[in-house]
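Shown here: the complex without one of its protein chains, the others still in place.
Read from first to last, the chains carry the letters A and B; within each, the first residue is number 1.
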Amino acid sequence: MSPQPRSPAQHVSDPIYPEAANPKYTRHHPRWHRRRIPIFWWLRKWVYTKFILRELTSQPVMYAALLILLHVWIVGRGPEAYETFVEWLRHPLLVALHLFVLGGLLFHTITWLNLAPKALVLRVGERRIPDVLVLAAHYAGWILVSAAIFWLLRGG
Amino acid sequence: MRRARDPFFWGLFSAGGMLAALLLPALFLIVAVAAPLGWFGMTAHVDWLALVGNPLLRLGLFGLLFLAFFHAAHRFRYTLYDGMQLYHLDALISVLTYGVATVLTLIAAVVLATAG
Partner (left out) sequence: MPDTVQLEVFRYRPEEEGEPVFDTFEVPYRDEWMVLDALNHIKDHEDGTLSYRWACRMGVCGSCGMTVNGEPVLTCAAYLEAFLPGPIRVEPLRGFPVIRDLAGDLTDFIEKLERVKPWIIREETKDPSEGEYLQTPGQMAAYRRYSMCINCMLCYAACPIYELEPGFIGPAAIALAQRYNLDSRDDGAEERHEVLSEHEGIWSCTFVGECSAVCPKNVDPAGAIQRYKVDATADFFRSLLTPWRDR
């Protein structure tokens, strides 16, 4: 129940002998008010929604890992199976799904790398390496590793 | 032993998260989208077969998949707890999420051991 607005004039009460308008109230016995948490608490604020979306990238990660595994298995089953599989991957609906999954993966990468400097505190002697440098190193690593993958899978 | 559970799974979660962040976008882009559509990357079956034939690459891929499965399982477990407020189902959710990750890891081990 959300509280109802009320004008201040309505609640003039005697501070010495308060009429207990609430019959459940016993004098000198505190009755705390505890607010309930809605099931969809993460819709209350955009930052919480973003947090849940970040956590839900576990599903694109799971999907991508499974698809890569499936791909390896199909490759091992011979050229015909592979051709059928690739044909299947070209289906517009699957392409759309996979672009969506890719979006999820990128969201995971960006949120993950952005938080990395918080968890990783590196020092040179007594001086802490600034967060910006730790962050830049992570992004450089990502670009480097991605470039290596592109080179490895470049094709003829 | 109860104290061992949290750091153990968090270790897998964070290692998997880092590997997935660095490797998965590029890998998935080529394997699932770019190569099939002929935008970029290997399209010939023989090329893929040669790549899969490399035991070191398969071992590396196994490491990535194993950690990615446990990363996703751990994260999803907490999503169910906090997002859906299912704290009372702790035991069931743990068995299901980590159980699925374990089964998938075993499948990945068999597939990658016999491929190539």
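Note that in this section contacts are C-beta pairs under 8 Å (C-beta built on N, C-alpha and C of every residue); 3 or more make two chains touch, one makes a residue touch a chain.
Here the structure is a predicted model, which is why all the values come from computation and not from measurement.
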Margin query: From the list A:53, A:97 or A:120, pick the residue that touches the absent chain.
Written below: A:120
Checklist line | Missing-chain contacts mapped onto subunit B | finding: 2-4, 6-8, 10-11, 14, 78, 81-82, 85, 87
Item checked: Positions on subunit A where the hidden chain makes contact -> 1, 3-8, 11, 13, 15, 18, 20-22, 24-25, 27, 30-35, 37, 41-42, 44-45, 47-48, 51, 55, 115, 118-121, 125-128
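Everything below uses one rule, namely that only the chains that are shown with their structure count from here on.
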Next item on the list: Please compute the C-alpha centroid of subunit A, do the same for subunit B, then give the distance between them in whole Å.
Entry: 17
Check: Which of the residues in subunit A come into contact with subunit B in the complex?
Finding: 37, 39, 42, 52, 55-59, 61-62, 64-69, 71-73, 75-76, 78-79, 82-83, 86, 89-90, 95, 98-99, 101-102, 105-106, 108-109, 112-113, 116, 119, 141-142, 145-146, 149-150, 152-156
Check: Which residues of subunit B touch subunit A in the complex?
Finding: 14, 16-18, 20-33, 35-37, 40-45, 47-49, 51-52, 58, 61, 64-65, 68-69, 71-73, 75-76, 78-79, 83-85, 104, 107-108, 111-112, 114-116
